[in-house]
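Below is a slice of the complex: some chains, not all, each in place.
Labels A, B and C are assigned to the chains in the order they are written; within every chain, residues are numbered from 1.
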Amino acid sequence: GGGATEAPKDLLGQIMARGTLVVSTDPNYAPQSVAKPDGKRTEGTKCASDQLTAGELEGFDVDVALELGKRLGVETCFVTPGWDLITAGSWADKWDISVGSMTITTGRQQVLHFTSPYYYTPAQFAAAADSGIASLDDIANQPVCVGVATTYESYLNKKFDDLGLPESSIYAQPPEGVTVIPLTSDQDCAQSIGAGRTDFQVYLTSGTVVDQNIASGVPVVKVGSPVYSEDLSVAIDKSHSLDPTSLVSKLDEAVKAMHTDGTLAKLSNQWFGIDLTQAPNK
Amino acid sequence: MPIVKVSNLDKYFGRLHVLKNISLEVAEREVVVIIGRSGSGKSTLLRCINFLEEPDNGMIEVDGISVPATHRKTREHNQQVHDLRLKTGMVFQEFNLFPHLNVIENIIEAPVTVKKMSKEQASEIGMRFLEKVGLAAKRSEFPARLSGGQKQRVAIARALAMEPRVMLFDEPTSALDPELIGEVLNVMKQLAKEGMTMAIVTHEMSFAREVADRVIYMDEGCIIEQGEPEKIFAAPADPRTKQFLERIR
Amino acid sequence: MWKRLESRFHFFAMATVTTTPSASTPAPKSQAQLILERNRRARRNFTLSVVASWIAMLLLLLFLFSGLKLKSSAAGTQIAITKWVETTGNKQKQDETLFSLPVGIPSGEFAYSTITLDWGFVGKNFAFIRDGIWQTIGISALSIVTATVLALLAALGRLSTFPPVYALSTFYVSLIRGTPLFLQVIFFFLALPQLGIDLSGLWAGVIALGLNYGAYMSEIFRAGLLSVGKGQREAALALGMTQSQMMLRIVIPQALRFAVPPTGNEFIAMLKDSALVSATGFVHEILWRAGAAGKPVNRNLEALMIAAVFYWFMTISFSALQDRLEKYMARGDR
């Protein structure tokens, strides 16, 4: 919600007047954004009592959001609505922007403004370590798990229009004859395999998630090289009651500046161990 | 001038004509006992007098407040019914004490909420009537711990505490063990002696004989015959009355 | 609601039949007839007013989701009802006035807008979401049967004098009521395989739902069993029945009757909780379909509203069924 005393003309004005940038993020993706178990509320924060502060979250997205706030000259506060609510737009002015590794898709562009991408992730197949699946060819005619309503689901279903990615971002055609098994989130796929379920052996998600799965001890391996690359970007609600255009261009400038001055590359190396901020070219 | 006057009362339950053009007057200080077979309409008549049942036709008058039957529950009608109920006290077969309140709370509930009496004043009056029914010692007991006879005596005290002009009793001893009937009837006899106007539905014929100024025999929604108890019990005019009295021993 | 209205309508049917003869013989009506008719009219008026109020509220609800806008116009002497439409050609939208009401007096500037839905989406996905009805009903029915059996066993266990049975029943109820249904579904789906029990998504869901509702319903059934008076048990025992004969033939049939209304409540709740089973990914009931249809195109609210219409419809149908069942079971009460 707002908190300005004199009615600001647009969203950017409201943020400046309020002194806080309210960012929505999904705290279920390591290492993009994670709640710190031993997190402490930042002292002297301007964030409302039902918002989280810098001290309570960590991760790549969190650091990017903090940096954006810094460049606007305001404090960054976080809220954690369900992922569906964020991607659906119509935020009812409850928060200002989303910094949540959101892929730019055709559908989302109808309801959200996007800045230019702040990084790119490869979409990566992974399979249970003991499944014997070693190449993309082995995946044909297998059941494949994805998070419901993700770009991975659209890709497997060959709905490239929904995906809305440039030709150059797609490295490989989807395997033939797969049965798509959409679970509530990408994480549930790895979890099912980890728990010893045998309903499927393969899943498709972001390469960063697979890395994290492997690191946390789930017995899976990467299958083949990435199949496409997603442009991930900051999103702003089109239906905000205040005009968001100046905010969008301001954030776009900030993202571009963070690319050029190496801030993003540094953060990517810090959290992922590699630089994912360079635009893909086949 | 009668204190209760029932004129041309009709009552239907669905298609069932339960009271058929009943007229009845009760004089001040009179004790009327109503007898009759099960289903003859005795309870319904009593319950129409204080509008626990809405009559379909006719007029009820108690102590100068006369309320005609109506099917429109206007504000005015409701007010009249309320005033009329303040003139009458009722005692039920099943006692109907409020189980969540103890004895004295049961008694002062209505004086406090209806008459806006202070708790102290209501308690004082309540204790007076509780003593009258011989239960002053039970003032803090909950109803569940009383015997049936004690419950009914509290119920009588509760009705009396509103200081009504007429008391209506609907089979006050039918739910009691034979041994406990006596204590309730004694309280009622005492009330009659003190001049309370009473209308009583009962199967206790010896009590009726002793206390009643007038006995009314009802059958199928009509008053068949009425008169002094000696006359009714000794020489009923109507064969139905006779048959009923024989059956009930 | 329906029960009450239904009995009213039933009453009308009767009334029509019985008043016909008096119409053909225009004899003066008796007092009894007049009173009967008056009472009947009062009841009918009540029913009609209730139905009218319901319709009014439904219309209000529809209006709130119509996307229409009330706006004062012409210096506040008119109220315009406008619609936010896409002007052909460019993708810009703008208000189009549908009609305006003159109010005469200037009522000041005001604008009241309602919720806009994408009806194109609704039309396209209606059938897809609808096809989840059978899955929803199927899961709920399987689960409620499981739950009923478990609840009955747990309720009987609570009355047992054999300590392990008593303890098992209280432990089950406490543990299951004490933990979230979501965890139970996940447990049956993800943890049981580690114990060597591998359930399909559907069965993991049904068993978890059944266990969960069984625990809550056991309290209902226990109340039902206790509601059957001591006298009934004693009569059965005095006739030489064994404990189990008494339970099966006398107590349980009466307890079930007492338990039907709250069990109906539980079933209605379960229709919606059955959506949790979708979390296992192998069941595609209404809410899953609503998510699948709405999320990719960002029409979550629309999709949920479609689902809600079906749920409401199912609930009302089920309530009607329940009323019938209650009436049937109350046949000994007439």
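For this structure, a couple of remarks:
In this text, a residue touches a chain if its C-beta (ideal position, glycine included) is under 8 Å from a C-beta of that chain, and two chains touch if they have at least 3 such contacts.
All values reported here derive from a predicted model rather than from experimental measurement.
Displayed chains are single representatives of each kind; full-complex composition is A x1, B x2, C x2.
To be clear about the criterion, only the chains that are shown with their structure count from here on.
Compare each chain's C-alpha centroid with the centroid of every protein C-alpha atom shown, and the nearest one belongs to C. Rounded to a whole number, the gap between the C-alpha centres of subunit A and subunit C is 38 angstrom. The distance from the centre of subunit B to the centre of subunit C, with each centre set as the mean of the Cα atoms, comes to 46 Å.
Taking each chain's centre as the mean of its C-alpha atoms, subunit A lies 79 Å from subunit B. The residues of subunit C never reach two or more other chains; the list is empty.
Contacts with at least two other chains are made by no residue of subunit B.
Note for the complex: subunit C touches subunit B at residues 31-32, 35-36, 38-39, 42. For subunit B in complex with subunit C, the touching residues are 10, 12, 14-15, 17, 56-57, 71. By the touch criterion stated above, subunit A contacts subunit C in their complex at residues 84-85, 87-90, 107-108, 110-111, 145, 148-149, 153-154, 162, 181-184, 188, 191-192, 195-199.
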